[in-house]
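First the structure, which I've put down as C-alpha cells, then a few questions once you've had a look.
Note that one protein chain of the assembly has been removed; the remaining protein chains are unaltered in position.
The block that comes next holds subunit A.
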C-alpha cells in the first residue's frame, strides 16, 4: 500500500514532545485555528441569511425597517454584534493566513508564527472597534 506523501515538517519544537507525524493539523495551533475558522464561517453564514431578510424590510415600509433595526440597537444585540464582528475579523485574517500557507513558498514553515500575527492583528482591530461600538450601543444618543 502506498504511504502518504511527505508532509511539510514544522521545524520548530526542538526535542520537546512532538505530536505524532509532524503534521500541520492534529492537535495543535493548526487544528485549533481550523476549528475556529469553521465555526466562525458557519456563524457568519447564518447571520448573513438573517441580515438579508431584515434589510429586505426597507421594501416593506420605513416603519417596518426602523422597528427591526431598532432591536439591533439594544444592549443585548449590541453585544451579539460585537461577537459577530469578532468572528468576521478572525475569519478574514485567518483566511489570509490559509492562503499564505497554500501559496507562499515559506507559508507552511511559518504557519504557526502567522497565527500569532493573525491574533495580534485581531486584538488591534477589536481594540479599535469595540470602544466605539459599545459607546454607540450603551451611550444612548
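As a convention for this text, a residue touches a chain if its C-beta (ideal position, glycine included) is under 8 Å from a C-beta of that chain, and two chains touch if they have at least 3 such contacts; residues count from 1.
Basically, contacts and distances are computed from a predicted model.
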Task: Hidden chain of the complex, named as in its UniProt record, picked from "Amino acid ABC transporter permease", "Molybdopterin-synthase adenylyltransferase", "Succinate dehydrogenase" or "Putative hemin import ATP-binding protein HrtA" - done: "Succinate dehydrogenase"
Open item on the list: By the contact criterion defined above, which parts of subunit A meet the unshown chain? Give residue numbers in ascending order.
Closed with: 1-5, 20-21, 38, 41-42, 44-45, 48-49, 52-53, 55-56, 58-59, 61-63, 65-66, 69, 72-73, 78, 81, 85, 88, 92, 95-96, 98-99, 102, 129, 132-133, 135-137, 141
